[in-house]
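My structure is below; once you've seen it, I'll send some questions.
Of the protein chains in this complex, one is absent; all others appear in place.
And then chain A:
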Amino acid sequence: MPHLAATPPASSAAAVPTAQATAAGRVAFRRPWNTPRLRVRARGVRREDGGGGVRTEEQEQMASRTFYDLLGILAEGSPDEIRVAYRRLALKYHPDVSPPGAAAENTRRFIEVQEAYETLSDPSRRASYDRALARGVCRLAFSGRRSQSHRAYHHHHHHHQEQEEKSGWRRSWEDQIAELKRRSTTKDSEENLSWGARMRRRAEASSAEEL
């Protein structure tokens, strides 16, 4: 693992709570550490909660935690801290380096950590996660779904199945849209030599000139 070994875990930086200002434009929420949270597994079946339905799939004794707790950092942690914390934990829990007896447990934790990092490293996703936390509807697993609008509850079975399938679609396209937005921020960087990118850069340049 040359890549991970090259950057030794700077665990000290991650663990110390910092009082530094957060990145511009990002709202940071202070949270007491012992606020109870609902517990959901990091993986497994996600039920469509249809605007107020019940949470499912409790798991064995998991202290209610947020992603920040999982990574061992403060909610105001900077992206660097998040990355460093993730690497440290990934190294610790990766199935390849864990002792055989603890492989299953470590794999599970590894995946949780992965998900936490994935959410928190992306600025827009982190922002929506923070908002959800503030509303108190969040949990350890956060899919970035936007809040459901009210929908009717009465369906007979066939329709309900269709609904489930379609809500599965919603999660998937919401992810895709998020990814599209993320991609578009870097799409017109100088390395992109496509005709369209060149035209867009030119248009940007000329409109910047005019301003």
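In this text, a contact is a pair of C-beta atoms (placed from the backbone, for glycine too) under 8 Å apart; a residue touches a chain by one contact, two chains touch by 3 or more; residues count from 1.
The rule is short, and it goes like this: contacts and distances are computed from a predicted model.
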Candidate names "Protein YIPF", "Superoxide dismutase [Fe]", "1-deoxy-D-xylulose-5-phosphate synthase" or "Methionine--tRNA ligase, cytoplasmic"; UniProt protein name, chain not shown: "1-deoxy-D-xylulose-5-phosphate synthase"
Residues of chain A in contact with the chain not shown: 1-4, 43, 83, 94-95, 110-111, 114-115, 118, 121, 146, 149, 156, 158-159, 162, 165-166, 168-173, 175-177, 179-181, 183-184, 187-188, 192, 194-197, 199-200, 203, 206
